[in-house]
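Left out: one protein chain. Kept in place: all the others.
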Amino acid sequence: MKNAAIFGASGYTGAEAVRLLLEHPQIRIKALSANSRAGEAYASVYPHFSGQDLPETRRISDIDLNDIDVVFSCLPHSTGQNAIAAALESVETVIDVSADFRLSDGQAFERVYGTPHQHPHLLSGRVYGLTEFARDALPGARLVACPGCYPTCTLLALLPGIEAGLIADRHIVVDSKTGVTGAGRKATLGLHFSELSDGSHAYGIGNHRHAPEIEQELRERDHCSSISFTPHLVPMNRGMISTCYVELTPGTTLETLRDSYANRYYADPFVQVATDDSVPQSRHVRGTNLARIGIYPDRVEGRAIIVSVIDNLVKGSSGQALQNYNLTQGWDETLGLSATALFP
Amino acid sequence: MKNAAIFGASGYTGAEAVRLLLEHPQIRIKALSANSRAGEAYASVYPHFSGQDLPETRRISDIDLNDIDVVFSCLPHSTGQNAIAAALESVETVIDVSADFRLSDGQAFERVYGTPHQHPHLLSGRVYGLTEFARDALPGARLVACPGCYPTCTLLALLPGIEAGLIADRHIVVDSKTGVTGAGRKATLGLHFSELSDGSHAYGIGNHRHAPEIEQELRERDHCSSISFTPHLVPMNRGMISTCYVELTPGTTLETLRDSYANRYYADPFVQVATDDSVPQSRHVRGTNLARIGIYPDRVEGRAIIVSVIDNLVKGSSGQALQNYNLTQGWDETLGLSATALFP
Amino acid sequence: MKNAAIFGASGYTGAEAVRLLLEHPQIRIKALSANSRAGEAYASVYPHFSGQDLPETRRISDIDLNDIDVVFSCLPHSTGQNAIAAALESVETVIDVSADFRLSDGQAFERVYGTPHQHPHLLSGRVYGLTEFARDALPGARLVACPGCYPTCTLLALLPGIEAGLIADRHIVVDSKTGVTGAGRKATLGLHFSELSDGSHAYGIGNHRHAPEIEQELRERDHCSSISFTPHLVPMNRGMISTCYVELTPGTTLETLRDSYANRYYADPFVQVATDDSVPQSRHVRGTNLARIGIYPDRVEGRAIIVSVIDNLVKGSSGQALQNYNLTQGWDETLGLSATALFP
Partner (left out) sequence: MKNAAIFGASGYTGAEAVRLLLEHPQIRIKALSANSRAGEAYASVYPHFSGQDLPETRRISDIDLNDIDVVFSCLPHSTGQNAIAAALESVETVIDVSADFRLSDGQAFERVYGTPHQHPHLLSGRVYGLTEFARDALPGARLVACPGCYPTCTLLALLPGIEAGLIADRHIVVDSKTGVTGAGRKATLGLHFSELSDGSHAYGIGNHRHAPEIEQELRERDHCSSISFTPHLVPMNRGMISTCYVELTPGTTLETLRDSYANRYYADPFVQVATDDSVPQSRHVRGTNLARIGIYPDRVEGRAIIVSVIDNLVKGSSGQALQNYNLTQGWDETLGLSATALFP
């Protein structure tokens, strides 16, 4: 049994980590941090955990890390770098759900997040945990940076085609939609029920921080063209869609593309590729670590549209974090993650 | 006072026409058709009209058109062509909300809708009623084909830039999102509350019938490149977003583009252009005939993202129909359409 | 034309007052107060008013009341008493949407709201504006206290039966459900979209402040038995239901009861009584000043269940406020309030 601490357990990604770890046969939750609500029973922070045997929340500084094997860090970006660096001194593994270690160098981080990285030397050694593309690097990894929700959803849709040379190195449009939990648990007017229900809108148009992260990974695969990226907020709790508009390399047919994806993900328990015209729906992966991908002919010749859906809190965040941790330990990656979608 | 008949009053666009006409100072609702529910009080078809003085529903064939000045036809596509052709024999004006007269020739119609047009000779004389671009043709028009909801939302976002030569004649991506009323009032599993709430999905990928309609209008403005178009269903009643990804012509700046749109729509009471970075939200036009448009720099140089929102049932359907009718009569186009959005 | 000021225009009831007054042919909006956002364009507080010609927001103290004929006060309870007392020195009419003048004496107010009333002498002269039961008192009234949303919805369901002696003076259960706008526009965790959607809960069980208000009005009609009252929050923007469980006086039949309600409200433009088994739905009065009432046989002999629905922001708040103001002026009470429900 491994002992886990969850940093930032008062946010939605933290609560989702708790939910998933409670199902895990090899992990025991030993500590929960929630600086602003330290000292409370966790069930008072999240009543749906009432009845569960969980430690009360503490400040991070009050957690004895000697006891801990793995930290799942769910802190807001830019706030957990020191805590993670410190944790790496004593715990075996840190799985970071935030944006802090996703970009591969400190300058990129500063450019995108507007503040210098506190521990840039850690960036080179971290594993970028898009699980299906990080299998070789994960076993034994000590610091895993889990991709953002949009990058996870989008890269799963794009990388097989790019790696196989089927998607041309041309401008790609990524239009994404997310559920409201993606915006966190802040009590702001913009997240008020009546301000959000029965409507939708784009945000972060042209400047969302996940776009450089997506491009970083594309460039690593020699796709050097830029992407256009627009996220939208949809009145639902969970769920994410990336609709990706790509140009195919000459001679690439839809069948080639579909087969290629189906083969690429054949052995991956959490990625399902539709090889027909059925369309993935975010609600059908609700609560699961699944990604579903559909590939369609565009009406414009030589182009395709690739649609990918995930649950932003699971595969887009704490589920992938756990999948990654399973692999650092050499365990079956599905441990704790096998639940069927809660539909409806 | 003009006497109106509404064909297809049992659908959502029909009901919306009734709602709007009830506010109109110059129009009296004289007849409502609903073939499948002929003979019922309209309030039994739509309880929210209870208490309103409205005629009971009839079959179209039971309506005495001699009494009628204008028909608002809200029938499903391909089902109303004969009724409309017949109505044109006796009524002054027909405003068609369906897809039947949108495409400019019968072959295009057959190609897209899979069935021959019954009255192709009527197509050349009809006015394509994207109001803000049809002002010259509307006065006195006898047959107005109201654009589809997606074409309305999208063309309002694209045409000013294309007409002004600011958007390059290159491939455009249009990613759209609609509320559920856009799918009509059919009792199907796919529209069941629990199958739709708390989730979202794309549909009609690469083959939605509104794409050829959009391209028809682009080509009329010498924009000959094709478009990629994907609509998505969002768990909300009303509202539509088109997020349009365009390449700009050399030298075009964001300021030029914004100014151009602001000028183009300056005198239009129902189109609002944001000249700053604020983002239009569909909920803020709920129940109104407004379109709101925002224009943003893409992160890719030389490109822009144009976002347009409407209420799919109003500006995307029966509201624009009424706006068009107002103009056929030489009336103020805002008659019956001045209500503020119902927010929240 | 009368000049209106709206105090507390940054809340949902204030915004709803603005929406309704914009449709009113005899009222001009001259001033909007929003202390915390004074100096902003109103469209920055509420983007759905963008394009409307409205004054910018001010502090109440910066409004020149000499210019104003009527104040619609939409301030939170206990915060507007001084402003209202001051306004009464210079303006003709004050319509208060808050709870401050609903209870008939200062001690009752203090008991329920926990703070002494600043101007208890004004309470005896105010009109309790449950319109359909205040017609005699409204013409010329200078201070009207609009009932709370729950009292409005509930009293419309109970008073006719009580006044007619058909409902026994016995314990009544009132179980109510409200949309989220009823909780105001505060940015609190409890109103976060993801904390509220896809679920429901009771609140204020046994101690909601609207219960004493309901009982005050029952006692005025010599119904001295107490009520049990539980409100529930439902994931919808607007809408309110009161389900009332009553004992009938001996010999009272369902037909008697239905007829009595139908007769009582026969001439009331905003109250509709179903005389059959159809059930009112809150969504069918969305955006309107309507109340719909249904009366049903309980399965327990000698009892009935009366269900009433309103839009909590309209008949439950600013719509009834305007209806009341219309009557103070001797105008048609439907002025500005004739819109059909926005359904769906």
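Quick notes
Letters are used for the chains, namely A, B and C, taken in the order the chains are written, and counting of residues starts over at 1 for each.
Rule of thumb we're sticking to: a residue touches a chain if its C-beta (ideal position, glycine included) is under 8 Å from a C-beta of that chain, and two chains touch if they have at least 3 such contacts.
No experiment lies behind these values; they were computed from the predicted model shown.
Within the complete assembly, B:T188 is the residue of B:T188, B:T253 or B:T334 that touches the hidden chain. Here one chain is not drawn; of A:Y12, A:Y245 or A:Y261, the residue touching it is A:Y12.
Here the missing chain is touched by one residue of A:S10, A:S73, A:T181 or A:T243, and it is A:T181.
If you put the missing chain back, the residues of chain B touching it would be 12, 179-181, 185-189, 191-198, 235-237. Residue positions on chain A in contact with the hidden chain: 12, 15, 18-19, 22-23, 46-52, 180-181, 197-198, 237-238, 272, 278, 281, 283-287, 290, 292, 338-344, in rising order.
Listed for chain C, the residues touching the missing chain in the whole complex are 171, 173, 175, 177, 179, 194-195, 197-203, 205-207, 211, 226-230, 232, 234-239, 241, 243, 245, 279-284, 286, 294, 296-300, 303, 305, 307, 309, 344.
Operating definition for what follows: only the chains that are shown with their structure count from here on.
A turn of 180° superposes the CA atoms of chain B on those of chain C, with the angle given to the nearest 5. Centroids of chain A and chain B (each the mean of its C-alpha atoms) stand 38 Å apart. As a whole-number value, the distance joining the C-alpha centres of chain A and chain C reads 46 Å.
For chain A, residues that reach two or more other chains under the stated contact definition are 179, 194-195, 197-198, 235-237.
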